[in-house]
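A protein chain is absent from this complex, but the other protein chains hold their places.
Letters A, B and C mark the chains in the order given here, with residues in each chain numbered from 1 onward.
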Amino acid sequence: MDTLKNIPIVRKIGFNKIVLCLVLLIMYGMFSILSDSFVNYNRIISALNYAYFLGFLALGVTFVIGTGGIDFSIGPVMFCCAIVSGQILSKSSLPVWVCMIIAIFIGVVFGCFNGFMVAYCKVPPFIISMASMQIAKGAASVFTGAQIVKWPMAQDQTNGWFRNLVKYRLIGDTPRDVTIIPTGLICLIIVAIVCAVILNKTKTGRYILCLGSNKEAVRLSGVNVKKYEMLAYVICGILVGIASIFFVGAYTTVQPGMGDQYNNEAIAAAVMGGTSMAGGIASIGGTIIGVLIIALLQEGILAIGLTKDYQLVVTGLIVIIAVSIDIISRRKKN
Amino acid sequence: MNNNSIIKKIGMQKVITLGILLLLLIFFSLANPTFRKYTTFLSLMGYTYYIAFMAIGVTFPLLTGGVDLSVGTGLICYALAGGYLVVYKGWPVWLGLLIAVLFGVVIGLFNGFAVAVLDLPPFLATLCTCMITRGLGSICSNGTGVPWPNGSAEGAWFRNLFRLKVGGVSIPIGIIWVVLAVVIMSIVLNHTRTGRYVLSIGSNKEAAKLCGINVVRYQITAYVISGFFAGLAGIAFAASFATIQPGLGAGFELDAIGAAIIGGVSTAGGYGTVTGTILGVLIMSLLKTGLPYIDLQANWQQIIIGIVLIVAVMIDIIRSRRVSA
Amino acid sequence: MKKKLFAGLLTVALAVGMLTGCGNSGSDDKKSGSDKKMSFEIVSKGFQSTYWQAVYKGAKAKADELGVEINMVGPNTESDVADQVQMLNSAINAQPPAIGLAALDTDACLDGIQSAMDANIPIIGFDSGVPDAPEGAVYANAATDNYAAGKVAAEGMYKGIKDKIGNGKVRIGEVNQDATSESITQRGLGFIDKMVELLKADGYKVCVVGNDFYVGKAKGADAKEADADVIIEVAVPAETTTSACQQVAEPVLQKSDTIAIFGSNQVSAEGIVNANETLKVCGPDKIVAVGFDSGSVLKAAVTDQTLFGAVTQAPVSIGENLVQLLYDVSNGKDVKDVDTGCQWYNYQNITDEEIAQNLYD
Partner (left out) sequence: MGEVILTMKGIDKSFPGVHALNHVDLEIQKGEVHALMGENGAGKSTLMKVLTGIYSKDEGTIYFEGKEVSFSNPKEAQTAGIVIVHQELNMMGHLTVAQNIFAGREFRKGSFIDDQKMIEESNKIFKRMNINIDPTETMSNLTVGKQQMCEIAKAISHDCKVIIFDEPSAALTESEIQELFKIIRDLKKQGMGIVYISHRMDEIKVITDRVTVMRDGTYVGTIITEESTKDDIINMMVGRVIYEDPKTKSNVPKDAPVVLKVEHLNAGKMVKDVSFELHKGEILGFSGLMGAGRTETARALFGADVKESGDIFINGKKVVINNPMDAVKNGIGYLSEDRKRFGIVTGKSVAENTTMATLEKYCKGPFINKKKEKKTAKEYVKRLATKTPNTEQLVVNLSGGNQQKVVIAKWLVRDCDVLIFDEPTRGIDVGAKSEIYHLMNELVEEGKSIIMISSEMTEILRMSDRIVVMCEGRKTAEINIEDASQESIMHAATLRD
């Protein structure tokens, strides 16, 4: 095992990530055996549908966890972004791209608020995100009068184009011969690469991870830690805003008062991928693999005729086991 | 300065909380005359019971410097499991109640094991059990809602545990259980080794270990207490609202944790009281019942509760900053 | 140490395998039995109320009779639109001969419906069906006309409150679980519109207050709140739960001018019954409460006259008709919509066989 670990490529990618990929493959194999209809291009498309918005959420929360913080408000905030901007879209004649920017802007507002309260007012991140979760839910609901909000369909002449961000329907020889191209995956990968670059190659990312590891030492190095801590939440806010666009791109409608469960899944994906809850260690690649595992799990569990409940149980168990193994192996090392 | 010492003894945070509580009461009573009715008080109590049990329980993990996010989905899960056995399998009600509490204890043990033995961050471990119990609840009941016996049905007696009908008047005797729980857990916290060690662990875990305190055991105990009370909360919830639907409960834990924090439990652990927690609970449930009476649409409640939470924490932070300066 | 890591992760994989494996054999014996059996996918709105269990019971019985398999899934709560979309997609990917669908939100399901059309899988709507579905996607519906069902409730209630109106301002409450799902909003609006119509016919001035959505959509209620004879107050909770419904029902029930209240589905009606447990304001000569659907709580409440009456759909018949339609459509037969109807029931006729067969626990 140790020799395997020392192969340059394995070292470069990280052993843990390779194991996670293996788990992903094993799961795929297992579901293929358990369900006759699982090996199917459309299954992948529909699993990916779920992976897009979850992916952006998880990427966002990865930055926050990197600082040693936590954000429990991402799910409801994502819904709030989608609801408010969707309402504006349907009530005004603004083009859809403006509303997409508004969605991201609302995400940034919440990110700024959370970040400001955590970095400057020193409120524990857990509590402030609890509060902003309530506020996001309530605000979205008040804004629309507790109404469901619908984004335009793909057929919509003027505004439907934004759905091509999520998936592009390539029509072949006959109108029924449709191939779906997962454009959302491309977007997710591009954003993930950008995130990876920010986290690993820029000053911002460096300081975010360093302050997650030892905030006081970074502060005494003359670094504006408050700014960078807040920045992590703002980045998270941007990604939550983007997530909201991909959510409505896949599911069209959003209801106020919802979104809690996506917090848990996004955090679970990030942690599964090797991001440490204590801060300082974060992996974008790992987060993406974690998201894919959850997405595959949810599609697979549906495919074998079970309810989402099983997915929740299994996801919870996987995270507990993955993190325990990580902790035990690190304890052995020291 | 006799006055000051009394305040000091009770704790400033509690005095403030009590003040806010009274202000809210006066405000709602003035704003809407129907709020002053006895029946409103009864329904206020209905919301208080389950939040109170949850919050009393979750105080203990919070005091160890941890947290238990699984109480909300947990209580629904336990009530579903117990109710399913009673309603669909014909088990006697008392056994169903027992199962609900036992289930809570088992999940509490699991949490404690994950936190104390596996050394997982409490956030993460209980986040996972939050997901797991949410799933398990539905699985236990095959995805159906469970209507606990009520009205004149056989087994509906258990609802009298919380609301006894004498003649035409309902008496909220659930208060007795809540008060009893507060008194017992206050004694446990302040006058027994369990409570002392829970506080010690929250204050300085390493030091506690070096004093020869079995840290693992008492950490697990804290989570078991939390699970046990989540089980009781499940029963209280079933008694107040009869029908339990799967998929609920996410977000309930925030009411409980928020109540504890408003009541002065330190999020870092080591400091807090059960009586403070119960004051926080009353504020939470008062907001929940009171706000609809002043003709606020339900969605405003969430915003207001969010703001109240922020204000409570800010007061705490400013206060502790002043103390340390 | 890395060995352990690897071993551990394998354990996870195994755990997954076992859980899913066991679950599979436990839930539906899809794998066992002959593979030649036809297997239909049914996507419902959830299982949380016993109503859906009754639908399932009907469907299952019919499926056994026809010798086909059904796999019925539904999201955890009736608000999880995204979950339902995933379930629909998954159902389509299983490539069944036909799919039954009760859409929480048609727009959200459109993509799925489109892919079903692309894959030539016919869809049969049930419960509230798939309103406004694209042409040619939904072959038939086994559905309740919810707007009409709301009207039935209004007519039933009006009988009980007719005498109480006219002496000063009175209030009629309505608790709707949400303002978003098609079936609830249709029922709610059907009730309001019919009630307004009845009241106006008797010469009263009516106004609708409360939730903006229902206020905006209600027809004909043109009076101002100040000079209306009858106020219809619509309450919508923050969550689709009994406790949240109870929370918003209480203030309405406590208002001194309230004479009647309507809960437009099982959850909200149970919320009203629960609220009444403490308040004790509903019943003969008190507030006229009307529910919807059944279940043990509502049945008991109707029997002891806490509820003046309720409207029941025919869930068992919905289930049966659904499977019949699925079976027919996949055998190439022409299918037509089936209106499964709804009935008014109260303490007098609750035991009638015609009614009782549609009531469930």
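Keep in mind that, in the parts below, contacts are C-beta pairs under 8 Å (C-beta built on N, C-alpha and C of every residue); 3 or more make two chains touch, one makes a residue touch a chain.
Here the structure is a predicted model, which is why all the values come from computation and not from measurement.
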Chains on display which the left-out chain touches in the complete complex = A, B
Full-complex contact with the absent chain, from B:T126, B:S200, B:Q245 or B:T277 = B:S200
Which of A:S37, A:S90, A:T183 or A:N214 contacts the chain that the document leaves out = A:N214
Write the list of subunit A residues that the hidden chain touches.
-> 197-198, 201-204, 206-207, 209-210, 213-214, 216-224, 280-281, 332-334
Touch list for subunit B against the chain that is not drawn = 187, 191-193, 196-197, 199-200, 202-204, 206-213, 270-271, 325
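FYI, only the chains that are shown with their structure count from here on.
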Can you give the whole-Å distance between the Cα centres of subunit B and subunit C?
-> 32
Spell out, as numbers or ranges, the residues of subunit C touching 2 or more other chains.
-> 74-76, 80, 211, 236, 238-239
Note the residues in subunit A that touch 2 or more other chains, in rising order.
-> 137-138, 141, 145-146, 257, 307-310, 313, 317, 324, 328
Where on subunit B does subunit A make contact in their complex?
-> 67, 114, 118-121, 123-125, 127-132, 134-139, 143, 246, 250-251, 254, 257-258, 261, 267, 297-307, 309-310, 313-314, 317
Residues on subunit A engaged by subunit B in the complex (per definition of touch) | 70, 117, 121-124, 126-128, 130-135, 137-139, 141-142, 145-146, 256-257, 260-261, 264-265, 267-268, 271, 277-278, 307-313, 315-317, 319-320, 323-324, 327-328, 331
Within their complex, subunit C touches subunit B through residues 46-50, 52-53, 74-77, 80, 211, 235-239, 241-244, 246-248, 250-251, 254-256, 267, 270, 273-275, 277-280, 295-297, 300-301, 304, 361
